[in-house]
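Heads up, one of the protein chains got dropped from this complex, but the rest are sitting where they should.
Per-chain numbering from 1; labels A and B assigned in written order.
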Amino acid sequence: MTDTANDPSSLFCATSNRRQFVQRSLAGALAAGTVAVGVLGACAAPESAPKGATTGIAAKAAGTMDSDHAGGTMAPNPSTTAASAQSAADAMDAMHEAGIKAFPAKTTGKGGQLLAPRVENGVKIYELTASEIQWQTDPKITVKAWAYNGMVPGPEIRVKEGDRVRVVIKNELPESTAIHFHGLELPNAMDGVPFITQPPVKPGASFTYEFVVPNSGSHMYHSHHNAAKQVGMGLLGAFIVEPRAPRAIEKVDVDYVMVLNDGFLGYTLNGKGFPATEPIVAKRGQKVRIRFMNEGMMIHPMHLHGMHMTVIDKDGWPQPAPWKCDTLNIAPGERWDVIVNCTNPGTWAFHCHILPHAESDHGMYGMVTALIVSA
Amino acid sequence: MTDTANDPSSLFCATSNRRQFVQRSLAGALAAGTVAVGVLGACAAPESAPKGATTGIAAKAAGTMDSDHAGGTMAPNPSTTAASAQSAADAMDAMHEAGIKAFPAKTTGKGGQLLAPRVENGVKIYELTASEIQWQTDPKITVKAWAYNGMVPGPEIRVKEGDRVRVVIKNELPESTAIHFHGLELPNAMDGVPFITQPPVKPGASFTYEFVVPNSGSHMYHSHHNAAKQVGMGLLGAFIVEPRAPRAIEKVDVDYVMVLNDGFLGYTLNGKGFPATEPIVAKRGQKVRIRFMNEGMMIHPMHLHGMHMTVIDKDGWPQPAPWKCDTLNIAPGERWDVIVNCTNPGTWAFHCHILPHAESDHGMYGMVTALIVSA
Partner (left out) sequence: MTDTANDPSSLFCATSNRRQFVQRSLAGALAAGTVAVGVLGACAAPESAPKGATTGIAAKAAGTMDSDHAGGTMAPNPSTTAASAQSAADAMDAMHEAGIKAFPAKTTGKGGQLLAPRVENGVKIYELTASEIQWQTDPKITVKAWAYNGMVPGPEIRVKEGDRVRVVIKNELPESTAIHFHGLELPNAMDGVPFITQPPVKPGASFTYEFVVPNSGSHMYHSHHNAAKQVGMGLLGAFIVEPRAPRAIEKVDVDYVMVLNDGFLGYTLNGKGFPATEPIVAKRGQKVRIRFMNEGMMIHPMHLHGMHMTVIDKDGWPQPAPWKCDTLNIAPGERWDVIVNCTNPGTWAFHCHILPHAESDHGMYGMVTALIVSA
């Protein structure tokens, strides 16, 4: 296995006793602006590991160790472990493997699709319809959701600082609703809080918001009426405002929005739970911007393996100086923007570090995805 | 409705089919240093919205749109929505509206009232009595609480760096107690931890703390004996230490303490749940300092609508550089000081963004208040 275990292009390892090459199609799972890479998974099973592997000699003998790289070797069970324990472990591992092999699993529906505006007299017009839908969060789970334009998160709205924007919400839900543009410093009448800034938008009615986009950054839109339920059910989306004068640090190859949630749809990233989450894909040397947004009720400390994240913005406002971390705690309502310099090739787990949000004895699930850096 | 929906002085909108002007008295709900403003709420009901409103034309026709402002328009239900759904939505909305109309609701008791010291030989003497009381957290809920001087939070102690202070605690509770001055770097004997720095203060007994105030900032005092219960029941208060040499950024018009809690008294801001919470009131152009203090057991990411917050201090210590956000995560025991430049007139929702701490299907409750910026 040493020749493949050290191969940074290895994505997934099989437990079978022969090499497996797993070609995966990531088509359809790529964010706007990401690049497609072939994903090749291969590694040997423990049974085929050379004896003496615990000393690392086998790895070195195979010529795969140098000062920049490293080797992992597996030694077989030298003792007679109870067959029943082995069999229980094998059964658990098979479930874990099945989940990972299924990633990225196909599901019906994709959240956060970019919404192209209709432009009239220089006004960018976005039409949103709130309605009840069935939403598939992973291959095994379909739940009732409340959604904008039939997807969770709702469609991504992406505008420029200073744009004039009109957002029309049509309410096809059985409850009244309203939209709050979380983070935008709008005139009060556009703030979307029923009985404070506007009447509720009744079932069957529509409401039109219109404003000049005042401040750039990673913002959100969501219901602000019966919101613990309505946002929990899926009435939320990203509202990205690109600055007129981007900073040098903002020039990235991949711009990725990651909406965290933990409501009625379960632990999700962009409306899906692992293995139906979407990998983030980049080439070695590229820069990825991740816009974390928490629309849930719990903190989610997101941990990236293999590379650090450089935090640049909080709630759309630049931090006084960028700072580095590998685990970033994102609280409900917060947005944090980070840059990842993709220097380290491989498939890197990327998950909430509240482990019960990411793994059970049936395998990884929920708030897990991967950053895949091609060599 | 367009002429009122765009009026930044609109506070609350009614759903009735005629204009309603709601004059509210904020007397008694104003923090020290705040200014009183007339609060005028008016907006049209959906039924009176012009046809064609979804295009925003009506709004513009009314002359309320310009490059700096924005307009919202409501379109009626063009279809025949089931009457029962409408009626259920109306019933829910009525509950939501009633809560907001009641804000700021009168309750018995006001927490955190400034305590004037008795001065003897240059020593500022504060007398606190811990006792069991009945405390009204909102118009419908009165609970048993343990309180300093009959209020939750206990009275605000506000001193200057370098002051000599004496705090006398008289224990009228059925349990022993003690006071810890959370954040003050006191001599060990004044730290208030029974069996480590002092004996417990038995029921009926008193204890005197005396010290020179060593460090400025937003601090707290609370029980440190059986504290999960005693602090949860209400034995807590703000201990503000003004610096000898204030920084320029500290020169504000309104200095507001906001104590967050989630113990036996429910989700509260300064001991009250919405609609009995107190609005923060300022004039356009003024600066408001908010001193967040979490005395609870959960995080509370506080979200301000309409304007950002500039974070200046953590636990009474200046941050290396101020930074901006609209949602600030405040963990138990933490204090965060922020400045809001009140540039945006209107009534702005201000709430914990863990939505179940702020809203149910019966309407907003708990950790919700408003920042009201008069034009």
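Just so it is clear, a residue touches a chain if its C-beta (ideal position, glycine included) is under 8 Å from a C-beta of that chain, and two chains touch if they have at least 3 such contacts.
This structure is a prediction, so every number in the text was calculated from the model and none was measured.
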* Asked: Looking at B:Lys101, B:Lys160 or B:Lys314, which makes contact with the chain not pictured?
  -> B:Lys314
* Of the residues B:Met74, B:Ile157, B:Met190 or B:Val254, which one touches the chain left out of the display? -> B:Met190
* chain A, residues in touch with the chain not shown (by the definition above) -> 5-8, 10-15, 43-46, 53-56, 59, 65, 67-79, 81, 85-86, 88-90, 92-93, 96-97, 100-101, 299, 301, 303, 305-308, 320-327, 329, 344-349, 353-356, 358-361, 370
* Asked: In the complete complex, which positions of chain B touch the hidden chain?
  -> 123, 166, 168, 174-176, 180, 182-183, 185-191, 193-212, 215, 224-229, 231-232, 297-299, 314-321, 329, 331-335
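Following the convention adopted for this analysis, only the chains that are shown with their structure count from here on.
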* Distance between the centres, which are taken as Cα means, of chain B and chain A, whole angstrom -> 34
